[in-house]
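Below is one structure, written out as structure tokens; comments come after it.
A single protein chain has been omitted from the complex, and every remaining protein chain is retained in its original position.
As written, the chain order gives the labels A, B and C, with residue 1 at the start of each chain.
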Amino acid sequence: MTTDFRTSTAEGKVNFVNVYDLEKAASLVIPTGAFGYISSGAGDMWTLEQNTKSFNHKVIAPGVLRNIENPDQSTTILGQKISTPIIMAPVAAHALANVQGEAATCKGVAESDTIYTVSSYAGQTYEEMRAASGDAPQWFQFYMSKNDDDNIKILDLAVKNGAKAIVLTADATVGGNREIDLRNGFTFPIAMPIVASYQSGVGQTMDAVYKSSRQNLSYKDIEFIQKHTNLPVFVKGVQTAEDAEAVIEAGADGVWVSNHGGRQLDGGRASFDSLQEVAEAVNKRVPIVFDSGIRRAQHVFKALASGADVVAIGRPVIYGLALGGSEGVKEVFDYFKNELKMVMQLAGTHNIEEIKNTKLRKNEYM
Amino acid sequence: MTTDFRTSTAEGKVNFVNVYDLEKAASLVIPTGAFGYISSGAGDMWTLEQNTKSFNHKVIAPGVLRNIENPDQSTTILGQKISTPIIMAPVAAHALANVQGEAATCKGVAESDTIYTVSSYAGQTYEEMRAASGDAPQWFQFYMSKNDDDNIKILDLAVKNGAKAIVLTADATVGGNREIDLRNGFTFPIAMPIVASYQSGVGQTMDAVYKSSRQNLSYKDIEFIQKHTNLPVFVKGVQTAEDAEAVIEAGADGVWVSNHGGRQLDGGRASFDSLQEVAEAVNKRVPIVFDSGIRRAQHVFKALASGADVVAIGRPVIYGLALGGSEGVKEVFDYFKNELKMVMQLAGTHNIEEIKNTKLRKNEYM
Amino acid sequence: MTTDFRTSTAEGKVNFVNVYDLEKAASLVIPTGAFGYISSGAGDMWTLEQNTKSFNHKVIAPGVLRNIENPDQSTTILGQKISTPIIMAPVAAHALANVQGEAATCKGVAESDTIYTVSSYAGQTYEEMRAASGDAPQWFQFYMSKNDDDNIKILDLAVKNGAKAIVLTADATVGGNREIDLRNGFTFPIAMPIVASYQSGVGQTMDAVYKSSRQNLSYKDIEFIQKHTNLPVFVKGVQTAEDAEAVIEAGADGVWVSNHGGRQLDGGRASFDSLQEVAEAVNKRVPIVFDSGIRRAQHVFKALASGADVVAIGRPVIYGLALGGSEGVKEVFDYFKNELKMVMQLAGTHNIEEIKNTKLRKNEYM
Partner (left out) sequence: MTTDFRTSTAEGKVNFVNVYDLEKAASLVIPTGAFGYISSGAGDMWTLEQNTKSFNHKVIAPGVLRNIENPDQSTTILGQKISTPIIMAPVAAHALANVQGEAATCKGVAESDTIYTVSSYAGQTYEEMRAASGDAPQWFQFYMSKNDDDNIKILDLAVKNGAKAIVLTADATVGGNREIDLRNGFTFPIAMPIVASYQSGVGQTMDAVYKSSRQNLSYKDIEFIQKHTNLPVFVKGVQTAEDAEAVIEAGADGVWVSNHGGRQLDGGRASFDSLQEVAEAVNKRVPIVFDSGIRRAQHVFKALASGADVVAIGRPVIYGLALGGSEGVKEVFDYFKNELKMVMQLAGTHNIEEIKNTKLRKNEYM
């Protein structure tokens, strides 16, 4: 289903010290255009950069002598128990990073005992991903068609393949100004079978791809999805108290705080800086997923302590995929789990609930 | 009308990714002294640098699911409908950047369906600029003579050529300490026909030019201009609530927030940092134009959301002029319009009014 | 007791201008792996870096004309008079830096007339260190065994060797993610005689070392130590008001504010930024020791003025040890004493009590 695009075929153990190393190594095995697409952000990439830097806007003030030996990082979301509060974010076209594509990621995530979010813009069929995940939980990220008949068919496909939730991406109704893609002349080399009814994919810029999808998304789309799936709906891209209030009012079953990894609106607020405001507005009425900028377990800890129920990671997993296929994917989750275990031990927290009740300190000095 | 000064003769499509690229490319076709004059600022250029950096003092907190497909960026100022809230700032001597001079800029701006502000220190005659603008709207930026007879004649010329407003520049009664000009030994190579009655132009330093104009500007000059033109008067260079109050009290029809692109008083506040204070004082009594530091549509968005009705851009247009003549000028406006459309879509705003009602978030971390 | 590990054998005068010079020079005589272990911190080393930078979050506002000629920096802690409010922090395995190991450090510290804190992970026997200290005061830093019989024996050893206080390290129940050690493949080349009953040391990573010690430390351990030693117990690693309250409630005789030199939890607060909060909670009920990041006497001054009773230094002393053995150690204390005398004179403080009553100013600008 790919063109003459060639990328990594790796499978096996990677060995890396941290995600920054992993990114550097991945840049050597993923072709320039594809790596640019995966790694870069919008405009001046200020928001992209702030996404990770902003975690230092709050600092952990550890607790000691709390009688902790083996902290428990398992948690539950929408009734689903998972081994860690870290799930796989929706990412388009994994075959940009590894010829094995989404199937390898699904396998690695399933072995990590957490949730895989299927992207509408995946390069493999839903059935391939479902098969690769075994009976591990999957959610479905939805880019709607302008045509509701298409949408019903796509949602049926998700239901048939056992999606446990639908994630409506609301922050990408047009492509961000990703200047690296412009400089590289990057177009998609990989078709998108799930949305093939309204989207060709191959040879298109990301901007064209986004514009082929429904742009005038509205609150009504939440109800539409619920009606046709009977599944809980997350709205992804919520960054303000007002929006949190509005989407809950409109019936959303979950709020996903994200700025799309800094890929959409440069000059927008760092995702972590938005989290607390959103969490206070949500006030535990629905679960909160958080993404954008996580590169370390301390970031996971800080997001949970700022109101997230689980977090999603994308780019780090794709780098693991590029370098080690399914095993690389699992290794990335293992890395985060090990580091999180250490952070929990050092911060003085026995379990996820205690992380959520931790009071971070504001750091005014940057 | 020029001396033996030689500069770009370009006309045609430019192709650029962003304004920073454009500036770099322009630096290669504009002679060093002229480029230094155009691009640089006063003193340590701290205020110049802050002008653009300060836009990150506030961040956009986007809204989602707002049912937006094709946001409308047209707006109206002083009853004039324009295609975008971005107008052309007054800039001296366009022939420093392109031998075609102001006429090419006028043409490009007119084709962009927005307002061109004629500079008193233009290198072409008013009639040439009027002709090049066709029936597109023009405003006239006024550096007064020490002699009121001159002033009346200049204002008559503006009225005769259809100026829709007079912009009284109040922040340049002496030249800023532009050290790059000193280092380059830069003097003006281009005469100034509009103000020829009191100003020779050719061979002078910018400081000498400013000092030849009226230095002891006062509130009474607002009324003087109104009396002799029956046109609305903007005071350009307002940066405080006190001044906004004072010039409105003195009869000004509009307030133009600017620090002259960081070219006058280094150590002064970034223009964007002044905007909100001024807007609160103005409280919608008169329209507000904003300039200084805009390099991206997100900056335009943030200025409008902080109280500006329209913004003006200068240097980016001059760089487009240098590289592509009238077509380059239009391309710069197209660039800003396209980016603004994207920003509006992603921020969740249907039109300019909604931008104005957007609540930016303060970013305390720099 | 060492493997084939080779390091500095220096003894004698060092001569250095400041601690940064000293660190650079030490990096040339200590083998790479050992220097990495000594000098580095956890994760991105952000907290490590903030530890020293954070002293600029408060600035000294000096007093003049206070009739000062020869300020007195002697002080008393737990009834022990010492020549300076600067003591030796517990540091593992001094023989990484100098073959003379802890004995040389003990000698230099004793000659400096201040307190030496014996590390559980010392590379020499308690008796060797006791002998080298002469009758100068020692404290004992305790990493507990999982087995209480071991603990009782180790505490007996400390009592027998005249420890004046026990320092229970509470912030290292697992190793921080010290990536430099991973990159260097660093393992301990030096055995740990004091904890030999539960810990082998040689050939282990630091993480393995920490995990061999008791991980599930709890408030009860304070009482356990008191009961078996009749000595005052400091809890080391307190960083919040809550923890200060809790350990005092649990019977602690002193609070040691530290983030373990930035070696444990990256993304945690700079130690100096935690001090004031802790000091306010302690409210003089028990003495406070402070460490992490001190490289200058002005840092000592600021820590005392923010609530510490004494401060501890570690790495600077180890660098002095590497370069000059016991004489180098004494030279480091002399350096700090001389600089502190100067700072006291210039700040307008006659003695330690006046430093403690000095009101630093907050510096909001970093």
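Details
The rule is short, and it goes like this: contacts are C-beta pairs under 8 Å (C-beta built on N, C-alpha and C of every residue); 3 or more make two chains touch, one makes a residue touch a chain.
Owing to the predicted nature of the structure, the values given are computational and were not obtained by experimental measurement.
Considering the intact complex, the chain excluded from display touches B, C.
Of the candidate positions B:R183, B:K227 or B:K284, contact with the hidden chain is made by B:R183. Considering the full assembly, B:A170 is the residue among B:A92, B:L155 or B:A170 that touches the omitted chain. When the omitted chain is restored, the residue from B:Q239, B:Q298 or B:T349 that touches it is B:Q239. Only one residue from C:R66, C:K81, C:K160 or C:K284 touches the chain missing from this view: C:R66.
The omitted chain makes contact with chain C at the following residues, 17-18, 55-56, 59-69, 296, 298-299, 301-302, 339, 341-343, 345-347, 361, 363-366.
One chain of the complex is left out; on chain B, the residues touching it are 43-44, 46-47, 50, 53-54, 57, 170-171, 173-177, 179, 182-183, 215-219, 221-222, 235, 237-240, 242-243, 246-247, 250, 259, 264-270, 273-274, 364, 366.
Please note the rule applied: only the chains that are shown with their structure count from here on.
Chain C has its Cα centroid 42 Å from the Cα centroid of chain A.
We define each chain's centre as the mean of its Cα atoms; on that basis chain B and chain C are separated by 60 Å.
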